[in-house]
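A single protein chain has been removed from this complex, and every other one stays in its place.
After this line comes chain A, so read on.
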Amino acid sequence: MSTTSTTSTTGTTGTTAFGTEEAPAADAPVTTARRARPGRGRKRLGPGRPVRYGWALGPLLLLAVWAAGSGLGLFDPRSLPAPWTVAGTAGDLVAEGRLQSHLATSAQRALLGLLFGVAAGLVLALVSGLSRLGEAVIDGPVQIKRAVPSLALIPLLILWFGIGETMKVVTIALGVFVPVYIHTHNGLRTIDNRYAELAETVRLGRWAFVRHVVLPGALPGFLLGMRFAVTGAWLALVVVEQVNATSGIGYMMELARTYGQTDVILVGLVVYGLLGLVSDALVRIVERRALSWRRTLAG
């Protein structure tokens, strides 16, 4: 961003990238000097280079507002305890071992749901993307499933699977597979047909075609789907744990609600938030590594 702000002042003088403008002789040295620095003298329309640690900026700002509000007594501590109170409570919960055990349970549910959901979404997307018949069979039902929120299925799932772990994992998986399917499928269908022609002329077999063209071509879509999927997994987790559970972060929060322990609820919220943030960051790191061949605005 710094690049953009410094150049915007000079950009108005009309230096072109091609240097074809006729500048008055007196101006000439100034113009050349400016042009010697790469990219100056032209307003950049892309977002520019990434800000270092930029991802932390927003959350830290939020934290600062919260802390300032509590310190100045703007928030009622019973509705919104101060950050330090919440931190203290978190410390106590960790000391008692409760936070870890709830977190472990929650993480296990989310990961299992994610695993099954992603696998299902990926396989369905490949089948439906690689054959017309598969598409005819699979795509319709998935679109129908997409229109029904997974959470609305919970009553049915409870009847089918009881209130145990299976129901929870299935609910999460059902929420996860839709974005993975949609984005992977979209990635598959938008692979340029010209690459398929190329594959034919270099005489790739079907499997080699899938490996060298289809899968890498669909990878950006799949990873985008993954980002929705990980966030979706935590969201579904919250709900299933608050509906019917005897362990997990959601249960801990639900229990705290009945005792009016706002600070514990906030600990739960912060943990959820951190989990979401961390898992999204992980997918983004994978994305950056796997898609280093792309040069986009994201940099």
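Following the convention adopted for this analysis, a contact is a pair of C-beta atoms (placed from the backbone, for glycine too) under 8 Å apart; a residue touches a chain by one contact, two chains touch by 3 or more; residues count from 1.
What we mean here is this: contacts and distances are computed from a predicted model.
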_Leaving aside the chains you can see, what is the UniProt protein name of the one that's missing? Options: "FxsB family radical SAM/SPASM domain protein", "Cysteine desulfuration protein SufE", "Molybdopterin oxidoreductase" or "Aliphatic sulfonates import ATP-binding protein SsuB 1"._
"Aliphatic sulfonates import ATP-binding protein SsuB 1"
*Consider the whole complex, including the chain that is not shown, and state which of A:R146, A:R189 or A:R288 touches that chain.*
A:R189
*Of A:V214, A:M252 or A:L266, which sits in contact with the chain we cannot see?*
A:V214
*Which of A:D76, A:E96 or A:E200 touches the chain that is not shown?*
A:E200
*What residue numbers in chain A mark contact with the hidden partner chain?*
129-132, 134-135, 185, 188-189, 191, 193-204, 206, 208-209, 212-214, 216-217, 219, 291-295
